[in-house]
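Got a structure here, written out as structure tokens. Questions coming.
Removed from the display is one protein chain of the complex; every other protein chain stays in position.
Up next is subunit A:
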Amino acid sequence: MTFELTHVALLCLAYLLLIFGIATITERGWLPRWITEHPVTYILSLGIFASAWAFYGVIDLAFQFGYGALAYYLGTGALFLFAPVALEPITELARRHQVHSLADLLVFRYHSHGIGALTTLCMLLGILPLMALQIQAIADTMHILTVSRDPAIPAVGTGLTFKDLMALTYCGILALFTILFGSNRERHRGLITAMAFESLLKVFALCAVGLAAVYGVFDGFSGLEQWLERNPENLALLHSPIRDGASHTLLLVFVATAVTMPHIFHMGVAENPILRNTRTVTWAFPLFLLFLALPIFPILWAGFELSVPLPAQYFTLGVPILAESHSLTILAFIGGLSASTGAMVVITLALSTMVMNHWLLPFLRLRRRQDIYSQLLWLRRLVIAALFLGGYLFYWMLDNRQSLFHLALVAFIETLQFLPGIFAIVFWMRGNRRGVIAGLSAGTLVWGIGLLIPMLTGLEEIAVPFGDGSLSVGMSHWSEITLISLGLNTLIFIGVSLLTRQSEDETYSAELCAADELSHPVRQALDVHSAAEFKTRLAKPLGKVTASREVDIALRQLGLAITERRPYALRRLRDQLEANLSGLMGIHVAGEIMDNHLPYKLAEARDTVDINLIENRLSQYRSHLTGMAAELNNLRLYHRKTLQELPMAVCSLGRDKEILMWNRAMSRLTHISAEDVLGSHLDDLAQPWCDLLLNFSEGEDEHLYRHEIALGGRPHWISLHKAAIEGPVTGRRAQQPGFAKEEYDQVILLEDVTETQLLEQELIHSERLASVGRLAAGVAHEIGNPITGIACLCQNLRYESDNPEILETAEQILSQTDRVSRIVQSLVSYSHSGQNKKSAFEAVVLRECAQEAIALLSLQKDKNQVVFDNRIADNAIIAGDLQQMIQVFINLLSNARDASEEEGRVMLESQEDEDNITITVTDEGEGIAPEHIDQILEPFFTTKDPGEGTGLGLAMVYSIVDDHGGSLDVISPANPSTQRGAQIVIKLPRHLNSMLPDNLVRTHTDATDKAD
């Protein structure tokens, strides 16, 4: 059964269009989010792991190693099974530091650009066989489908055969698609969805072929059992090869692939699906692998049964061909095509990142004036094309001499050489760059001499100056070469690392990477003072447009504004920029740009820990903390809360005057929220706090009592206290000798003593008023005697003369003296205060009190003349102090009069219920401004001109009402329709005996009248 070449070509093209179409519509957002963001999509995208090797080659592996073939799946499956321990630390690191490839990760950890270049070289050498494998699989299967009528592997060709041309064409088209789609760094989601589809397709195809093998060839599982019983040599084939050590080595080779293979690293670590789905991936990915592994043996046995005239590696395609199923053959072909295509696309993308970041960009100076993005894009496209060409050339050089199994092994064994270096990233802090370079070089050398060169040249023995003079090399010794290369690599890495020292930068990175460190980043000083300055600084290396765009992107990611000046925020901006740039041009170039143009001041304050950043991270990673760390974090949270909720204003300052803590009471006192101020320099604080705190922090006094500042136009009094936070917070590094004592961090406590201060002033004022009152009482008494004398004499005068004029004069004198007496009496009443003992309370008729106040006020002829309308009910009687209640009315009514216009009206009304009497005093003046309503009850607050009011009136009213167990409310505007007027509402408890006795009221009224 053969197919037309044009049909197969169309099929390939249609498949490529489909897969890139899926990527494109995902990017355009045409696929629903629940598909593209579903955990299953992410898990399936990891299936990129199973390349053409897993589709075809693994059958050959099963043929040669029996159950040993399962090692391929079990090794990787185990790594994902333990993903929270084995993979998560690395993915977390990659996410935090924007690492996009294995080379970036190694450069970040070992702080050596040489490692980046070496890793890229080793990776290229190691991956070329894997690329060649994919191309060979495509070429072979196309050849099987189209050329050969009797399906047989094409003879080993020389020169460029027709098969090679088909492969070249396919590679060309694939390269074109990859360049068009994949070279843009933003297109992650499309890639993930496309690769998920690719995985789904190949696992479906493989399972379909497996089922066809079981049910089509053996008539179901019982038939398979019977066939196995008839052919016991096939069962023996499963077990016998396992006993030699090779399958054990296979497991070792395959276990590392998940982190060392560039395409799996790219999909698993750089694109971060593991981190998002750690819980699911631990069981779901092994399940996916199970589906891939299940059909292997049935396909192998069906191939034997049908006597497929192909090598075992193409049984997956051979079985449906011999079973004469057109559709299944096409499905199997597409499955294989899909497996190789997916792997090739992601491998070239991953490798192109490495080549760009570690080979090209460090040595290539991009033309700054032009658009840096398009330069990078074109460079990347060229690299992708070159990689495809390289892979094809390698395939062509090998000339079909190697089986897929051998090609895969050579690739896997080389990538295994990275294992010691990667292991040490998270688990061994002593490992250093010299160790990695030496170990990796040694391991790769052994691999190159033992496997790669023999593969290319057919060499089988090399001469050595020891032993029996020659050493066997080549694929037949792959197991020994694996163990020797990896062993030598590990030994040299450990030995050199122990013998040599790490640089300081390397130690710092190692601490950042170590799994037991939540990193304690030091707070270094930047010599940049605003976000805008970043743009000018970066314009030099990046060009104006790019610099401005990158800074804007970073600002948006952090939610900061261009006006940002806080050192803490600027440090974060620098980190974000570095991460973004390393995504664009690699960790090496980004680091260089940052160090050259936005350097940290190598300040002596190297030990200053970035408390804000630590706190930020701790709260982010809270759920990751376990055991002791979690307990300590809880303790930290408790102490933090204690400080936050402390009913005293507290802030702490770094030794460079950066604000590190700002508690809630502090926010309330200053009206500056912690978010706005944390991490900023004390200089940037709003006045008057800036001067106050700065002077105090720099001054020598540890306490400052009752410092007066103006807040919102009113005076406030603040007491300040400070203490030094001695010693470094981290215990890891010793305090450097340069620190004088005053360079410690500080904690400052602020105490708002305004209330106390005002109370004291009020007390003094009250004292003064009381003495004025006593004086007035004395004066009144002294005046009273002569007035009584004058009144007596006048009375006498009325009897002494009949002259009507004299009588008239006497009447006038009498009425005037009467008036003087009343004034004096009122003065005595007014000054009579301080009797607020509840036991002395008596029944007070509010109407009378108001009336007396009105009478007193009407004496002041120089003020506005207003109409007081006293509508307080006669039976509004409370238990209270008469004099004080009169004072209440005097104060309220005089305020109302002052607020009213000439001939205005002031209304006094009352309401009552069972327990309380509510009286209201309403004027028709301008009302009280909304901003003053909260303040008018405070002592010494007045809106009147200086000298006019003391600001004590309403305060005294409030305190008297309060003494009487009542409440006071202010409503302004009192008349919503005119938006004018103010109303004072006073609620007082009712006198208990006043409910019934009208006579008592009358008696009392009479008594008052008499007293007048």
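Quick notes on this structure:
Heads up, the rule we're going with is that a contact is a pair of C-beta atoms (placed from the backbone, for glycine too) under 8 Å apart; a residue touches a chain by one contact, two chains touch by 3 or more; residues count from 1.
What we mean here is this: contacts and distances are computed from a predicted model.
One subunit of the complex is not drawn; among "Putative spermidine/putrescine transport system permease protein", "Sulfurtransferase complex subunit TusC", "MFS transporter" or "Cytochrome bc1 complex Rieske iron-sulfur subunit", its UniProt record names it "MFS transporter". The chain that is not drawn here is touched, among residues A:Leu287, A:Ala723, A:Ile806 or A:Ala929, by A:Leu287. When the omitted chain is restored, the residue from A:Phe108, A:Phe218 or A:Phe297 that touches it is A:Phe297. Contact with the chain not shown here comes from a single listed residue; of A:Leu125, A:Leu200 or A:Leu251, that residue is A:Leu251.
The hidden chain makes contact, of the residues A:Trp378, A:Phe427 or A:Tyr705, with A:Phe427.
Taking the complete complex into account, A:Val85 is the one of A:Val85, A:Val464 or A:Ala723 that touches the chain left out. Between the chain not shown and the residues A:Cys207, A:Leu228 or A:Ala777, the one that touches is A:Leu228. Residue positions on subunit A in contact with the hidden chain: 66-67, 70, 74, 77-78, 81-82, 85, 89, 228, 235-236, 238-239, 242, 247-248, 251-252, 279-280, 282-283, 286-287, 290, 293-294, 297, 427, 515-516, 623-624, 626-627, 629, in rising order.
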